[in-house]
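Got a structure for you, questions after.
What you see is the complex with one protein chain gone and the rest in place.
Here the chain labels run A, B and C in written order, and each chain numbers its own residues starting at 1.
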């Protein structure tokens, strides 16, 4: 028995529901050494900013129990070089592309949206709003419903056309459904859940924070219960909104867990660092698992854990 | 070379800085089978409520990567039986006692404080405010600065005397320093950081949430980077406030990490489930580590990772 | 209170053999072996030094014996299920494992010779063979029923079979013994053998079914229950189930301390993921 394993996010179609997670696969070049990028539903590129960016000083990472902290600081070439080099290459691979953008001000996001509005071959835009807002004492956009919706509204206004906008939310908030509501009202077509949690590791030899920036983002299996909870809560509050789930998925079982909670697609981040084949393996395992549980269509498995809810 | 390993929390003295974490050692009876309770700095008892409480239906727990979810639901005998049975027994052991209280309304906390005001042999009160407030659509007290401070103010008013009040905060908030500030202003003498994070596990066989209550609290090593970050942030904001740190501590190194971040004492929770001797082992390892790093007094190690901060 | 004999030790694995769907593992535990009673369990630390598994795993003691030369052996029968049990059965003789035992309550042993019926489901047969030996040594008649989904999941070693008067096997798929469930054969066995007490161990649904039959037949029923346990030593409150106490009050009761062996008639078999009405503190 075969299964309809495709998924769609706000009208964008993907042959299967497994994506890379932004920042965990670069622009796909290195992973393409291990498998054809067309075997994944989409490549979500590393969040790109308006200008070239050096990122943070090292150490940028620390391993933690079943997870890791990172403070890469959005190192990247800036949107112009990115559109010149990375996107044509990705298109040549035949990969489905979701571009992730990040900014330090609402205006940055508007500029990025305008640069992207006529770029062909893009399936969706992921808007990483887990960035410090330089215009508001560095408070992360995603932690404030007004700042979050201002970003999404600016992107909406400037992107034009049909390109679905996926707002990527931070779990570091008191009530994630409040942020979800604000970005949906501002025009987000879908949500990406979850970005990393703010954490810290102190090196007990140097007796100082291990990362040069002190804090970093916690990812990996350790945070999976938080991701499942966030997806489940948001799905319960918004039965129809497309959700790209992520957070600690390392195998097909984990991906299935996020799908049952409400994810229409699942992005693979940290797991790729442990195993370059992770995303492809997960795709195969998830397909088998959906079949084994009797689903003839992937879409039927999405949010299945909510059946019978009031 | 020996070290002064004692600590004090708002005037209450403890022979060493390792405590049990509330809800992870009952009232100490079972652990006393493995070691004398006097070898720990204090026993923090399971949060007690006004009335007897059955807790939640099973399954109440799920193991997660480097952690676990629990939804015990504060099962307990209620304050009267607790004061009749558990406290005298603990006093007989010669243990230092910190009583944790929990309520469903501000009034519950006030009642508990009055019942405790003249109980002898208690070193401090830990106020667990990570409970749903039945008077406010079940929103957790600790997630709202006003609700949190209302609880602490009520306890302050009703407890009388010198008993230090330690407010136990939830990490499930946008900015934990805001909650810290509100409870300090309301009269908290110290803070306990952190309670569990809200998480969920979905059983991929039954395709339903694994816990009967759907969500549960995430604890264990997985959350240690969150605990370190929360303690570090609150310590940076409030250089003098006594902090009881907890979250994923399994060995002396982990405890030392929380101490460097700003903890004046460290509570051991989930680690005890894996090893009944955990707290005692951690105490010994932490003492050795403080000595190895050249500290002659435990107090000098507290917040050491902040040295040189502006 | 916690089993007064419980100690925590690092035990060497003496042998590890695959038997059907299970692994029979033997640990060297010294004098502690002498304090284990049929029905007690052990809590084993799993996963090794850099493991992501933070909780102990509970296993019924299959057999424990202190030899005259001072060597104490503790035997377990383990079904590889999730990551913890799979890790355990992958350990080799010579490796060390941290375990706490004996834990929990034991099966009550009658002073008089009685007729006992022992009922086990799957690896639930593990504690029943040492129980059978003890009962036999007290002059009891011991009949046994073992059930499983399929033949490979019946754990009934030869030496075990010798210690019972009769052994009935049931399998859901009919691949061995009677096709069906243990509960299908119980009533007739109770009648034929004049059973006074049923001792049981297995999945909760089986224990519930046996409770109903034992109540109808008016025989005693001691069962070893199996709730998810995080600590095994009474401090976490995860392993509870509603049990009627001596005072008639129904409490959410820790199965690691007041169990795993309990009076089946006192348990409110609640599979509805709810706290039943009438429970203290609901």
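Note that a residue touches a chain if its C-beta (ideal position, glycine included) is under 8 Å from a C-beta of that chain, and two chains touch if they have at least 3 such contacts.
Note that the structure is predicted; figures quoted are calculated from it, not measured.
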{"item": "Omitted chain's touching partners, listed by label", "value": "A, B, C"}
{"item": "Option from A:33, A:137 or A:307 whose C-beta touches the chain left out", "value": "A:33"}
{"item": "Candidates A:220, A:245 or A:262 - the one touching the absent chain", "value": "A:220"}
{"item": "Sole contact to the chain not displayed, among A:58, A:85, A:185 or A:297", "value": "A:58"}
{"item": "Candidate in contact with the missing chain, chosen from B:65, B:171 or B:216", "value": "B:65"}
{"item": "Hidden partner chain, residues of chain B it touches", "value": "65-66, 221"}
{"item": "Chain not shown, touching residues in chain A", "value": "23-26, 29-31, 33-34, 46, 51-61, 63, 65-68, 70, 72, 75-78, 212, 220-221, 250, 270-277"}
{"item": "Footprint left on chain C by the chain that the document does not show", "value": "46-53, 83-84, 86-87"}
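Please note the rule applied: only the chains that are shown with their structure count from here on.
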{"item": "Computed distance of Cα centres, chain B from chain A, in Å", "value": "34"}
{"item": "Mean-CA-position distance for chain C and chain B (Å)", "value": "35"}
{"item": "Chain B: positions in contact with at least two other chains", "value": "65-67, 220-221"}
{"item": "Contacts with 2+ other chains: residues of chain C", "value": "52"}
